[in-house]
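A short worksheet on the structure shown next.
The full complex has more chains than appear here; those shown keep their coordinates.
Chain naming follows the written order as A, B and C, and within any one chain the residues start at number 1.
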Amino acid sequence: MQIKPFEDRVLVEPEEVEETKSKGGIILPDTAKEKPRRGKVVEVGTDEELAEKIKVGDTVVYAKFTGDEIELEDKKYLIISKSDILAVIK
Amino acid sequence: MQIKPFEDRVLVEPEEVEETKSKGGIILPDTAKEKPRRGKVVEVGTDEELAEKIKVGDTVVYAKFTGDEIELEDKKYLIISKSDILAVIK
Amino acid sequence: MQIKPFEDRVLVEPEEVEETKSKGGIILPDTAKEKPRRGKVVEVGTDEELAEKIKVGDTVVYAKFTGDEIELEDKKYLIISKSDILAVIK
């Protein structure tokens, strides 16, 4: 299966966050943890300008609460618009 | 009958979702299930740029809660704007 | 009398909807029925681009709750903007 983000979007695998324990050792459920804000680019959209700036393998920093979640072969990914990319870490 | 999405829209047949049962075996009614977010393109609008990028038979991923439902010969379809297409699966 | 939709609008005669009865046979008043979403184009605006794409006699699908109602010789019509047309049925 081959997924291609549409136009100026990228497919991102969000960075793993370490398990968070509150004081007292209780494991916080997912919704209480702050969502990761960095991820690895897995696929780049067809927009040529974007393709010059962002490459597969780059780590991108993206704004909190942005992107659409998508599940592919039991892994969670995010589809992020170019306008929500804040920085690139190489 | 021939339906043609207008300009930069596509006609999509949403993917079947398996029947969802909550723990305890109760079948959840339609409104409680998460709406499918993938569908097969059945017809592409007249916009030339769109027609180059999306073909009949492609599977598109689209944003939740987008598209207008339309019923044709007792089947439900969605008319989705180009701007709501997130990715294409070939 | 000759009515001409302004610029990129069309004049549409909404499709008749069959009388809807709730279970138990009570006829639902107009406001409780879902509004029709297809109609026949009766007149096309002066916009040249539009006039190439939509012809008198076409059936158009339009977004729910769009269009302005207008009464001409005791019949109800809708004036619909090009941006609210979703598909054309020929």
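Rule of thumb we're sticking to: a residue touches a chain if its C-beta (ideal position, glycine included) is under 8 Å from a C-beta of that chain, and two chains touch if they have at least 3 such contacts.
In this text, all values refer to a predicted model and were calculated from it rather than measured experimentally.
Student: What number of copies does the complete complex in this structure file have, with 3 given?
Tutor: When the whole complex is considered, it contains 7 copies.
Just so it is clear, only the chains that are shown with their structure count from here on.
Student: I'd like to verify one number: the distance from the centre of subunit B to the centre of subunit C, where each centre is the average of its C-alpha atoms, in whole angstrom.
Tutor: So the centre of subunit B lies 24 Å away from the centre of subunit C.
Student: Roughly how many whole angstrom separate the Cα centroids of subunit A and subunit C?
Tutor: Centre separation, subunit A to subunit C: 43 Å.
Student: Which subunit A residues sit where two or more other chains touch them?
Tutor: If we look for residues of subunit A contacting two or more partner chains, we find none.
Student: Can you tell me which positions in subunit B touch subunit A when the two form their complex?
Tutor: Residues 37, 53, 60-61, 63-64, 85-90 of subunit B touch subunit A in their complex.
Student: Give every residue of subunit B touching subunit C within the complex, in rising order.
Tutor: Residue positions touching the partner: 1-7, 9, 11, 46, 68, 70, 79.
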